[in-house]
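Missing here is one protein chain; the remaining ones are kept as they sit in the complex.
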Amino acid sequence: MHESIFLAVLFPLVGFLLNALFSSMKFIKSGESGKEFFVGAFSTLMIVLPFVIAVGVFFELQSLPASEQKFVVNVYEWFKAGAMTVGVSYQLDSLSVLMMLVVTGVGSLIHLYSIGYMHGDEGFARFFSYLNLFIFAMLNLVLADNMALMFLGWEGVGLCSYFLIGFWYDRKFEGVGIETTTDAANKAFMLNRVGDFAMLGAMFLIFQKIGSLTFESILSQLSAFDQTHLFWMALLVFIGCTGKSAQIPLFTWLPDAMAGPTPVSALIHAATMVTSGIYLIARLSPLFMLAPDVMNLVAIIGAATAIIAASIAVVQNDIKKILAYSTVSQLGYMFLALGVGATTAAMFHLVTHAFFKACLFLGSGSVIHALHEEQDVRQMGGLQKVMPSTGTTFLIGAIALSGFPLTAGFFSKDELLAKTFASGNVALYAVGIVTAALTAFYSMRAYALTFLGDARWAHDKHPHESGATMTIPLWILAALSLIGGVIGLPAVIQEHNWIHGWLSRSQIVEKEMTMAHSTEWILLALSSAVAIGGLGFAYSIYTKKQTAAASQNGFYNLLLNKYYIDELYNALFVKPMRFVSEKILPTLDAALINGVLNGVGTSFISIARSLKIWQSGVAQNYALAIIAGLVAILSYLMLKQP
Amino acid sequence: MPNDYLLSLPILAAAGWSVLLIILEAMLSRAALTRVFAMLGFALVGGLSVIGFPLQGLAFSEMLRIGGFQHFANIIFCLSGLLVVALSEKYLDDENVHYGEYYIVAFISVVGMMLLAAAANMAILFIGLEMMSIALYVLAGLMRRDVRSNEAAMKYFLLGAFASGLLLYGISLIYGATGELALHKIAIAIQTGSASMLFWIGFGLLITGFLFKISAVPFHQWTPDVYDGSPTPAAAFMSTGAKAAAFSALIVVVTNFSTLLQNSPTWSLVISSIALATMVVGNIAALAQENLKRMLAYSSVAHAGYMLVGIAAATPDGYSGIMFYTLVYTLMNIGAFGVVALLESKENLLLASDYAGLFKHRPMLAGAMAVFMLSLAGVPPLGGFIGKYKVFAAAVDAKLTWLALAGVLASAVSAYYYLRVVYFMFMRDPVGEAISAPATSSLAFALIAVAVVLLGVFPTEILRITDAALKFAQLPTQTGF
Partner (left out) sequence: MIYINGLNIETKTTSRMDAQLTEFGKVFLFLLVGVVFVAAGFITSSLIRPHRPYDEKLSTYECGEEPKGTAWVQFNIRFYVIALIFIIFDVELLFLFPWATVFKKIGPVALIEAVVFISILAIGLAYAWAKGDLNWVVPQPNRPKLPEKKFDKPAKKKVAEPAEPAPTA
């Protein structure tokens, strides 16, 4: 099965190309359901097939003895420059196959969902072409066996994210310094660039030191690096990851990325692309383990992002923004786990998060769809009766996100927090627990304001349950959110749970941490209590008060305005840049650069004109030039040769 | 003996096929039929070269040297011939010079190129060169009722004969100095004794003959005049096939004398200076050209300069880069000339400004032309970029960083005149009525453009072939076949 991995990458590419063709041919006249269904089903199939291959590879890998941990499939030698050879080669180990399963599995469901969601949109085929291209890039990212190809995927997903955030490029979108969806897309793209720059720096450093970019040789030659090198490499990789995975200080793009269609938010900005930073650090975990300073930084940044984003999410009124900040916060959790050395716990949370966050986003999409693009939770309410499937699945997603006992989120979050505790960072653990409480609170708040209480939407709207292509994915994801935890049951229940066994087959490493069963039980109880407490508190408030507004004090406003971080960035970076580029540079440009360039250009052309004299058109003169050249060459040769 | 025939099968087949074309034309006098058969012949000979790729050795009393390098060169010549023949029908019809001889002469010229690349003996070298050149003189003067075409043919003939004379004189001096005509034996003679002054003068004359053919400065001045006057497809043929052949022969000669030349800083300086002058003069002169054919002529001078950088580097990487470069250059330059030939009619539509708004009428053709222009300018990820990159990288490795740097600057200058065409095609609104051209040819150009793009994106396979092809050319004294 593993030999056919190139097919798995090829299918989405084919899907992209054909959809791009459909789009440019204007194959679908607005709202032709039959053709829409054909295009949608085709695109979905192009993702389902890789999923099938991923499952096949999964079983193939599992049937192997643990000593043969991976396949490397060389598809093509991409380019060769000096000592650097970059191949299109894919490495299939437990880590990349796990990622591939998540990407294609959740991806297929979201493709299916999009058929219903995008119905009637003018850019139906264009949308699916971007989605397929995204999956293509994402598969390259997670399967690449070298950093160059990984970076190709890394940039590719960024590009698709840009396309999809600005998908409705003619729509308004509100934000700090943002007026249209295009601005939001630009913001995401530029903040990502900052991170990518650091990532490139890391790649340069690595290549300079060991002359290769394959993960294999990086991880096997770690002893070649000294401590300073390790520090800078790990730091640069981490900065790159903060861009893609929306961590402090580069997280502000993600909430604005909600300008894109909701399935995009679910797929790219919750389940897959934003987790690529976590994947990369897990992949390079042996390197990070050797850079303890950076590890501490990762943990602190993760914890800080988690609590800050969670506190912002508590007061947001846009349902997608709540989920966006929640995503940032959950990603913070994963970085916290990576930072304390609990790599498997981070990957576990990544998987469960993909399930319940995709479920929540798709649910919110269903609501937004039903209410005709209404996103403000203050204009919702009472939808549980109208949209039972959406409501129930949203509730399941919300309690999984909160860490309600026995749901998927409960197990992953508990393991992550327990590992943080076990690593001895009690302060970080405390931050994690508070964040958990906030998480439970805003999850229930979002659910209660949207689905419970009185209907607050305008009377001319007649919301109804979405169609089967939308509810089926919702139910599947909800089921996974409920039972997905079985892959990583805590040690007190199952000594060697599945995900630890599976991931231990790959090269990722983590710190050995042990703790007594009794401590673990206490921690379990504590997180359960926090989750249930938060859920209950929010339920009691928001089913009674019916309004979003708590007390309108200063702290509330601070939270509502997201700690004014956007304003700060705007004042610090955007406005000075704008000033320089709008006021100073044009004059400089016109006077200096244009002047010099035009001067150089015109002088070259005048030289060229003067050369025309020599081109007399008389053959004798040409012969003369030949003789002159010959004499020059021969006399020089004679002069210099012994 | 049979091995000789097997080794030189592509050359023999090409020669035989040209006789066949002559008989065909004599008996039927049907230009269209001759055209089809010429194309078939190019395909056949190219195919034979592909099949025979691994064969190598000396043939016919060490007169011919056949190896991967020669086969690769043959494929380029056949490709050039095939494309030129395929793209010239409309032009020849328009100019009312649709003679069957055109195709025969082009075919004979390719036979000459193949001999030139396969020469192991200077006598064959000269015969190949003359066979190629004389055929090209005829092609240049094909439009015999056109004064400019006559002028082009006459100039090319006079100066070409002059250069051939120099080359022949060089051969005779080398023979006088070493007593040998076979290149590998000359190399041995120089190694055992030492290179005398007489040899160096002869070598200088020999190289001058080649430098004329590849239009290196200061032996380039015929180029714009001849390209301008010749039928456009013939100009495309001269700038690609003939140039590739001259470069192949140059590589064969310099690899034979590699031990001598690598230890000679004088030689290195001479050839680097010529490369530098060629790049600078070619690019700067092209800036002032309004006429696209003249612009492309100077551009072909400039590209000869880039390729000479590979010769100056004098390393296998450099030669391999040149081989790749000639392949890409053949595709992109025939593409560019072909588009010009397709659109021009009776001296009209030859200025860049005539292409204004072409994108609106003929998006596919304009797109293909844009690819050719960008590739000629060396914009990644197109084939032209990889070619330049390879030769410049070889120069850097050979400690000629200044030359590579100058090359990069010169190609930056070149972007101006290539992009001007693109600018007119895409940014300006069309003036006057739509330019008419058959739709099928757009598709042909699109295919060539795709090939140029593919060479840029996936150069590795071809570079592997060129590296392998050079192995035999690198071992001049190994003759155990």
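We call the chains A and B, going by the order they appear; numbering starts again at 1 in every chain.
Here is the rule we go by: a residue touches a chain if its C-beta (ideal position, glycine included) is under 8 Å from a C-beta of that chain, and two chains touch if they have at least 3 such contacts.
As the structure is a computational prediction, the values presented were derived from the model and not from experiment.
J.: Mind giving the shown chains that are in contact with the missing chain?
T.: The omitted chain makes contact with B across the full complex.
J.: Quick one: say which of B:Asn3, B:Asn96, B:Thr259 or B:Thr401 touches the chain that got left out.
T.: Checking the options B:Asn3, B:Asn96, B:Thr259 or B:Thr401, the one contacting the hidden chain is B:Asn96.
J.: Residue by residue, what part of chain B touches the chain that was omitted?
T.: Counting over the whole complex, chain B touches the hidden chain at residues 1, 19, 22-23, 25-27, 29, 96.
By our rule, only the chains that are shown with their structure count from here on.
J.: With chain centres taken as the means of their Cα atoms, state the distance from chain A to chain B in Å.
T.: So the centre of chain A lies 50 Å away from the centre of chain B.
J.: Quick one: in the complex, what on chain B touches chain A?
T.: For this pair, the touching residues of chain B are 154-155, 158-159, 162-163, 166, 195, 197, 200-201, 203-205, 207-208, 212, 217-219, 221-222, 224-225, 264-267, 269-270, 274, 281, 284-288, 393, 413, 416, 458-460, 463.
J.: Show me the residue ranges of chain A that touch chain B in the complex, using the header's touch definition.
T.: It is residues 76-82, 601, 604-605, 607-609, 611-612, 614-615, 617, 619, 621-623, 625-626, 628-630, 633-634, 636-638, 640-641 of chain A that touch chain B.
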